[in-house]
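Written out below as structure tokens is the structure these notes cover.
Note that one protein chain of the assembly has been removed; the remaining protein chains are unaltered in position.
Then we have subunit A:
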Amino acid sequence: MGLPLVESALQWNSGILNANRDPKNDDVEFQITRLYSRFHSLDKGENGALSREDFQRIPELAINPLGDRIINAFFPEGEDQVNFRGFMRTLAHFRPVEDNEKSKGHDASEPLNSRNNKLLFAFRLYDLDRDDKISRDELLQVLRMMVGVNISDEQLGSIADRTIQEADTNGDMSISFSEFIKVLEKVDVEQKMSIRFLH
């Protein structure tokens, strides 16, 4: 199916470098084929890249309160189009962690679907201006997205204040990534931020 697909396959699998016939590789190829099919069906303009409107066309995503933030995660800074490689790269964060067990030792860098990277993905949902800090304002804006018009400003403000108070350890009134990790250390991130394919 072409060179870009092979590169994406490697990114998706980030770790398994040998191409031996091994059932895991069949699974991977199957998943990549399905996702390519899906990418293609979302790409209404048939130009090999998805725009934000293409994502908005998915009704279940359009009614998701954090839909816009999730869509944003696919587009790198300042860009309006995402190609298949970028699509796969973002989705790779959601691979189940146990798939990595066979690939230990092959790759020095951390795989995209490690616990830390999953948490980073979630962190970036809150961190609107990508400055690696969740300020009170940013938290308020994201909260407002999640609750709509149903909660008053004061109430929301106090919720934001309390959240920051609980997480903030160095007193700068904002949540850094390490504080974020600390606060969520007991949450089962691997399970909750993973997509499993049916076979």
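Just so it is clear, a contact is a pair of C-beta atoms (placed from the backbone, for glycine too) under 8 Å apart; a residue touches a chain by one contact, two chains touch by 3 or more; residues count from 1.
In this text, contacts and distances are computed from a predicted model.
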*Just by its UniProt name, which of "GDP-L-galactose phosphorylase 1", "Phospholipid/glycerol acyltransferase domain-containing protein", "serine C-palmitoyltransferase" or "Dolichol-phosphate mannosyltransferase subunit 3" is the chain not shown in this complex?*
"Phospholipid/glycerol acyltransferase domain-containing protein"
_Suppose we count only contacts with the excluded chain; which residues of subunit A make the list?_
25-26, 29-30, 33-35, 37-38, 41-42, 55-67, 70, 91, 94, 121-122, 125-126, 142-143, 146-152, 155, 158-159, 162-163, 166-167, 175, 180, 183-184, 186-189, 192-193, 195-198
